[in-house]
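Below: the structure, in structure tokens.
As you look at this complex, bear in mind that one protein chain is not there, while each of the others sits in place.
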Amino acid sequence: MYKFVIKRILFLIPTILGVTLIIYAVMNITPGNPGQAILGTGVSQEDIDAYNEKLGYNDPFLQKYVRYVKNMIFDQDFGISYVTKQDAFTEILPRYLITLKLAFLGVFLSAIIGIPLGIKAAVEQYKLWDTIPSIIAFLLAAVPAFVLGLVMLFVFCGWLNVLPSYGIGSFKHYIMPALAIAIPPAAQNFRFTKSSMLESIRQDYVRTARAKGVPEKQVIWKHVLKNALLPVITQVGLSLGTLICGAVVAEEMFSIPGVGSLIVERINYKDEPVIIAGTILIAICFTLVMLIVDVAYAYVDPRIRAKYTKSRK
Amino acid sequence: MDQNKAASPAVQYKKASQGKEIWRRFRKSKGAVIGMIMLLIVAAVVIIGPIFVPYELVGKQDWANYLAKPSLEHLFGCDGYGRDVLARVIHGGKTSLGIAVLATVTSCVFGSILGAVAGFFGGKVDALIMRSLDIFMSVPDILFTMAVVFALGANFVNLMVALTLTFFTNYVRLVRSQVLTLSEVDYVEAARAGGARSVRIIFEHILPNSVGVIIVNTTLNVAKIIIYESTLSFLGLGMPPPAPEWGAMLSEAREFLTTAPHLLLFPSLAIVLTACAINLVGDGLRDALDPHLKS
Partner (left out) sequence: MKKGISLLLALLMMTAVLAGCGDGGSGGQTGEKVLQMRLTSALQSSDWQATTLQNDMRITWVDVFEGLYGLDEANGGYYNLLAKDVAVSEDGLTYTITLQDATFQNGDPLTAEDVVFSYEKAKENSRFNYVTSFINSVEAQDEKTVVMHLDYPNSAIAHTFWTVKIYSKAEYTEATAGGKEFGIAGHTAGTGPYILKGFDATGADLEAYENYWGGAPNIKKVRYQVIADNNAAVIAFKNGELDYFPDVPTTEWEAVKAEAGENCQMVKANDIHWLAVNYLSPTNNGILSNPKVREAIAWAINKEACVMAATSGYGTPAYEYMPHEYVATAPDYTEGGFQTYDYNIEKAKQCMLEAGYTEADMAAGIPVGDIITYGDASTPRAKEAVVIQSNLAEIGLKAEVVVQEYAVIGPRMYSQDYDLAVFGDVGNYDFNNIRQQVHSESVGMYLINYAHEDSPFDWQMMEQLVADGIATADTNERKEIYTKLWAYVMDTDTILPILHTGNGAAWSERINVPSVCPTYYHISQWSWVE
């Protein structure tokens, strides 16, 4: 078991290297450069070139890549932003934490809304608790997150004036953006939970338990739920990836200074250090979450645990 | 040779009755049927609509009708250039659905091939592909899309490329796991023991049985892509003006949120209804293919 975990954590290293390489490659083939974007019009080409030279931007991309990786590993130095000339890591960290808060709040909301409703819908299949949420979930899963965001902005800020429309001053500031990005995944979770529950319910061992006279409530809670929720947990973990992307949109609409909007903003400036540092942090978070989900999964389901403790296929 | 022949008839027999059985189960689910009908309506509007609503109306700027509310003459109202919204929604459907379907197909083909190769050859090839995929997936998709669109401009082809890059990963995992599970099934073992070539096994045995899962996923992905595409347009990465694409129309509607809400309403409805219809059909297909629900 531990070998598995260690292996996955070690895999972070090639991930980081790979991600850095991909980004440098992509930045290399896209047009634009920091000098041009920052200095503005009317500045002579020599000045722009000199500016880029000073930043080290004009070096061949492999050289930049190797230098960056060396600095990262040996000095824990993620470079200086081409735009603000501040240390990239210190610039990103607070914004990263904000995005994480938003994304996790979103995951939490999507789970707490979708899963219980899904369980209820499966248990009360074809009755009101099933049909109405199902219809709503269908509709909501098909609405783009930014449309939800716009509508909420309009209703809660413009019309009712109960929530702030920008910034991050208090918990109130996070509710709307988190809800906006959480609702489509919540709908997915609802449908997925319901179908997973239904599948579990139809398993033979459930029939056996019922036949043996075990009370229905116990059947549900002890047997069905445990097996139904496992794939749901993976699903929720995976949705973190989508949520981080959704966070970008929410950040833009609600003026939340998160890492998503930072990366998007800096792409125009080709601010490689910041973009890479931000992406690496996101990648690490993503990998760790997947690892936790997989471990939790294995921990709970003995069949899967066996697969990991045995020799890997 | 003889043993191969012995393996095939069983599969073929399975396939023939399978199709009918699947359709029967599909028809049973009310939701799926409703979804199918909705989808057919959408397809009809998108394909036949242009005959009744000529393309000129899409670009025709009529300043007297600046931001006109819905009326008998303009059922969906007019936008910030005085253009008829109904015409734009109908013709926009062509673009939006076109991109979504094509992008799904390309990502499906590309991803499936990669997944099949990974699953079938296993070992180092598998590890290389899957680990590269993991790294690739760590980079937020928005980044790729922005890079492609930023560098090459926003047009049909570039959007397709960007969308394919984002969605092909679904298929790799899916097809690979299908290949892995199916490889162990008896008749495939038998076929292999009989000396059948790998490619043949893939095409004759594995793919036909994975088709169901692939189709379900593909259907659901079309819906996802339509929504993702509109999000891209919102961020300014969609089709350039004056293309009548649903996502782009939503982006234009953003500044008229309070003054002309009908601009937000109709393209949103189009997206939601289409995505819902697709999801219903996809779910219906999934239920129809799943033997467990045979109650």
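Read from first to last, the chains carry the letters A and B; within each, the first residue is number 1.
In this text, a residue touches a chain if its C-beta (ideal position, glycine included) is under 8 Å from a C-beta of that chain, and two chains touch if they have at least 3 such contacts.
What you are looking at is a predicted structure, and each value in this text was computed from that prediction instead of being measured.
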| item | value |
| --- | --- |
| Chains in view touching the one left out | A, B |
| Candidates A:L10, A:I29, A:V43 or A:I136 - the one touching the absent chain | A:V43 |
| Touch criterion as defined above, residue of A:P14, A:P215 or A:P257 at the omitted chain | A:P257 |
| Residue among A:G32, A:G56 or A:P231 touching the omitted chain | A:G32 |
| Residues of chain A in contact with the chain not shown | 31-33, 36-47, 84-86, 95, 97-98, 101, 104-105, 108, 111-112, 150, 153-154, 157-158, 161, 164-171, 173-174, 221, 225-226, 252-255, 257, 261-262, 265, 268, 270, 300 |
| Residues from chain B at the interface with the omitted partner, ascending | 59-61, 63, 66, 80-81, 150-151, 153-154, 236, 240-242, 248, 251-252, 254-259 |
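In this section, only the chains that are shown with their structure count from here on.
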| item | value |
| --- | --- |
| Euclidean distance of C-alpha centroids - chain A vs chain B, Å | 22 |
| Residues of chain B touching chain A in the complex | 131-132, 134-144, 146-147, 150-151, 223, 227, 230-231, 234-235, 247, 250, 254, 257-258, 264, 268, 271-276, 279-280, 283, 292-293, 295 |
| Residue ranges of chain A touching chain B (in the complex, touch as defined) | 11, 14-15, 18-19, 22-23, 26-27, 29-32, 138-139, 141-147, 150, 154, 158, 184, 191, 198-199, 202, 241, 244-245, 248-249, 252, 260, 263-264, 267-268, 275, 279, 282-283, 286-287 |
